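Sharing a structure with you now.
One chain of protein is taken out of this complex; the other chains stay put.
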Amino acid sequence: LEDCAHIRVSTPIVRLGDPVTASCTINQTCSSLGPESQIVWKLEAELQPGGKQQHLPNGAQESTITLPHLNHPRALLSCCLLWRGSLQILDQAELQAGYPPVVPSNLSCLMNLTTNSLFCQWEPGPDSYLSTSFTLKSFKSRENCQTPMGSIPDCMAEDRQSHCSIPRKHLQLYQYMGIWVQAKNALGTSKSSQLCLSPIDVVKLEPPTLGALYPSPRKDPPQPECLQLHWETWKPSLYMEQKCELRHQPQLGEAHWTVVSPLPSTVPGYELCGLLPSTVYILQIRCIRWPLPGYWSNWSPILKLVTG
Amino acid sequence: LEDCAHIRVSTPIVRLGDPVTASCTINQTCSSLGPESQIVWKLEAELQPGGKQQHLPNGAQESTITLPHLNHPRALLSCCLLWRGSLQILDQAELQAGYPPVVPSNLSCLMNLTTNSLFCQWEPGPDSYLSTSFTLKSFKSRENCQTPMGSIPDCMAEDRQSHCSIPRKHLQLYQYMGIWVQAKNALGTSKSSQLCLSPIDVVKLEPPTLGALYPSPRKDPPQPECLQLHWETWKPSLYMEQKCELRHQPQLGEAHWTVVSPLPSTVPGYELCGLLPSTVYILQIRCIRWPLPGYWSNWSPILKLVTG
Partner (left out) sequence: TAPLALALDLPQNFLLKCLEQVRKIQADSTALQEKLCATHRLCHPEELVLLGHSLGIPQARLSRCSSQTLQLMGCLDQLHRGLFLYQGLLQALAGVSPELAPTVDLLHLDIADFATNIWQQMEDLGVDPAVKPTQGTMPTFTSAFQRRAGGVLVASNLQSFLEGAYRALHYLAEA
């Protein structure tokens, strides 16, 4: 039993605004078709004039239509027949329109020592209205990332996400890798510019744990303009040489931060002086892998202390 | 190259307090063993006297020990050798002790129309100290659940959980099924008593949505001791005949609930009179499948209204 009717579409996915040509063939089997049966096209709910109808040698009838501009990202094209006064739908085709993917921009990566993965994110660019897959592609290389030296499995971003994480087992932390993002949909493919980095050099640390020294040691004579602090490196980064920055300001008034730098990443006891006595201070600390490259950690949560 | 030493345990998992017998064979290859090398047993960190040592024809040495009472649910048995003044661990075996599973009790099931699954739970009984799996077993049947008429896949409870949900696709809502829980560990298996139910008869509904009628219709003369209410059946149970109960009480004082019953499950407008005028009332409603069997829903969230 052949199909009663069948729509063929030149290209079911076109650029937004481009024309689409479709033809609908209705077989004689489609229940005693009168010779004058008129094929009618509908796009969504709107009738579409301009279908050219012809008889085929095998008795079937075929109508061809060209929609000059497809302006809906999604549209249902229906091939219908006027039958006993009612419009009968015999076949439907889903048309899609959109744009080829724009070149993803602002690709940046961070080595996350907690999840032990290389987290990369990018700007996907404007919506292409078509289902677009983003793939983080990379290869192992030497210094300048010109010649691939080993493959790394693709990292497929989840639907509608603009980030992907390459797990530790695919990474060589201290070797260079070329890395870029490919965007792909039915209308084309685009590639971001390529980064060349070694994962450990884009490590972003967590800040140390900053605290007041308890019991703050007895000073003779007492020093009301000092605070006794201590901080401890974030454990997963203990093996890394780092330098840190401490910033502080009185809590009230429109003071600005005073920054003490450079500081080591672990200090059992640190005396911060030159402060205003009996004043509430807010303090924060952050660290960075150093002298080897890395990114500054975020500032630690605010520590509030009162001078003597 | 043969193993240097090897422990064999009669039964690595015994009842708590039962004896355990183990033997340890140390081969000649084990780095130039002196004839007088003494095999030493340790249970966790404690030396265990009483090992009987003998020479084997092939030059190996074997020690056999019986621990009279294994009282640790988990214990490491070590086969050691005195060598150059220090105790060398050559092999270790993990011993486990516990109890056979107690018969699971209080098996009960509810048909959940939101998740569309039969949720069953039970009391696992005291800890057997051994990894115990709980499996909900069931079969399709006729009225009295004596003769199985069709199998239903086992429902494996997650680790340390005492409930399991049989999904809709394995259920025949209006047919009877025999259902019980099996508990199994290394020391045995136990079975709960069997329930015989048809899932739809253990349905537990969600309460209707109870609200005040806005705008409450103008009454002439006004009726300060009445409240205008409406409620709507919980949508997934619309197809079920139900009866409902409304309870109300003044918010203050140690009043008790007044219950109005039976009520239909959907009422566009209901006038509740005989109340104290200008008093804050709290009201709740619940429903049950009726006249066919089911469980009462929980009471709806409290509705607070003030009489005229």
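Each chain carries a letter (A and B) given by its place in the written order, and its residues are counted from 1.
One rule holds in what follows: a residue touches a chain if its C-beta (ideal position, glycine included) is under 8 Å from a C-beta of that chain, and two chains touch if they have at least 3 such contacts.
Predicted, not measured: the structure shown is a model, and the values here were computed from it.
The residue from B:Leu173, B:Cys226 or B:Ile282 that touches the chain not shown here is B:Leu173. Note that of B:Asp3, B:Glu44, B:Asp154 or B:Glu241, the residue touching the chain absent from this view is B:Glu241. Across A:Gln92, A:Thr115, A:Ser151 or A:Ser278, the residue that sits in touch with the chain not pictured is A:Gln92. Taking the complete complex into account, residues 1, 3-6, 29-31, 44-45, 76, 80-81, 83, 86-93 of chain A touch the chain not shown. With the whole complex as reference, residues 116, 142, 168-169, 171-175, 200, 238-241, 291-292 of chain B touch the missing chain.
Simple rule for what comes next: only the chains that are shown with their structure count from here on.
The centroid of the Cα atoms in chain A and the matching centroid in chain B are 41 Å apart.
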